[in-house]
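Working notes, structure below.
The complex is shown incomplete by one protein chain, all other protein chains being positioned as in the whole.
Think of it as A and B in the order they're written, each chain with its own count starting at 1.
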Amino acid sequence: MHSLAVIVTTPPSSNLTATALHFIESALAQGINVVGVFFYQTGVLNANDYVAIASDEFQVIEKWRLLHAKYQLPLHLCYTAAQKNGLSEEKETNNIACYFTVSGLGELVELTSAADRVVQL
Amino acid sequence: MTQSTDINTKKQKLVAIVNSTAPFSSTNGRDALDLALIFGSYEQATSLFFQGDGVWQLTDKQDATLINSKDYLKTFAALEFYDIENIYACQHALTERGLIDSPFIINNVCVLTQQAFSDKLHLHHAIFRF
Partner (left out) sequence: MTLLHLVRKSAFETSDFEQCINTIASDDQVVLLDDGCYNLRHPLINKLTQVIAIKTHAQARGLDIQKNTLYISMEALIGLTFKHHSVITWQ
């Protein structure tokens, strides 16, 4: 079975992120082992619980939740990028959706060595 | 070299990090460098490529402090301590920008023709581009 790691660097407001989701979903549907998605740069904003998307628009954030629920897809956030972009895991101010894991950049190294292919989107 | 090291070497992926943006207006350069240092600290074979406006990151005599920006370019000097010794710059990009005879911020930059640059990049198994 092929394995794949994906690095997402675009925020939920960008249609590029919808493309990334479509790519990952297509891979999973084909039985590709997606070892993890790593969110870097403004990609970490995909984990922001406070992001509100109008109900008649594509629900990017909800889509990440669904993929995680359906495939147990690991969603890793770069800790430093998360901090720089106003995400917090402190108890009182936590705004990181629970299906994301706060990780270090080292996680991207692990995913890169674990996967047959790495795709940056 | 021991047997186990041999196996590790065989399995190891060559990682390329391609810089394509000028240093200050976006975080791309810093984010790419952070990535390079992490891969280096995990002892992954990592090469840095500079193409297009990315070559502006390599020029000497820049002063980020004049524009309230962090001088992350100084950190390029640390690359050798992480065993990142393969640093390639695209000759075409340097020529386009009048930089072909300018000194670089670090010593061990290898200037490659477009063909050689492409050949080198094709040797890598994982490619990140910022």
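As a working rule, contacts are C-beta pairs under 8 Å (C-beta built on N, C-alpha and C of every residue); 3 or more make two chains touch, one makes a residue touch a chain.
Note that the structure is predicted; figures quoted are calculated from it, not measured.
Student: With the missing chain put back, one of B:W56, B:F76 or B:F117 would touch it. Which one?
Tutor: B:F117
Student: Which of these, A:T19, A:Q59 or A:T93, touches the one chain of the complex that we don't see?
Tutor: The single option touching the absent chain is A:T19.
Student: List the residues of subunit A that touch the chain left out of this view.
Tutor: With respect to the unshown chain, the touching residues of subunit A are 2, 4, 15-16, 19, 22-23, 26-27, 29-30, 32, 116-121.
Student: Considering the whole complex, not just the chains shown, which residues of subunit B touch the missing one?
Tutor: 18, 20, 51-53, 92, 114, 117-119, 121-127, 129
Here, only the chains that are shown with their structure count from here on.
Student: Averaging only over C-alpha atoms, locate the centres of subunit A and subunit B and give their separation in whole Å.
Tutor: Whole-Å distance between the two chain centres: 26.
Student: Which positions of subunit A touch subunit B when the two form their complex?
Tutor: Touch residues, subunit A against subunit B: 7, 40-41, 80-81, 84, 104-106, 108-109, 112-113, 118, 120.
Student: Once bound in the complex, which stretches of subunit B touch subunit A?
Tutor: 11-13, 15, 27-28, 31, 34-35, 38-39, 42, 44, 126-129
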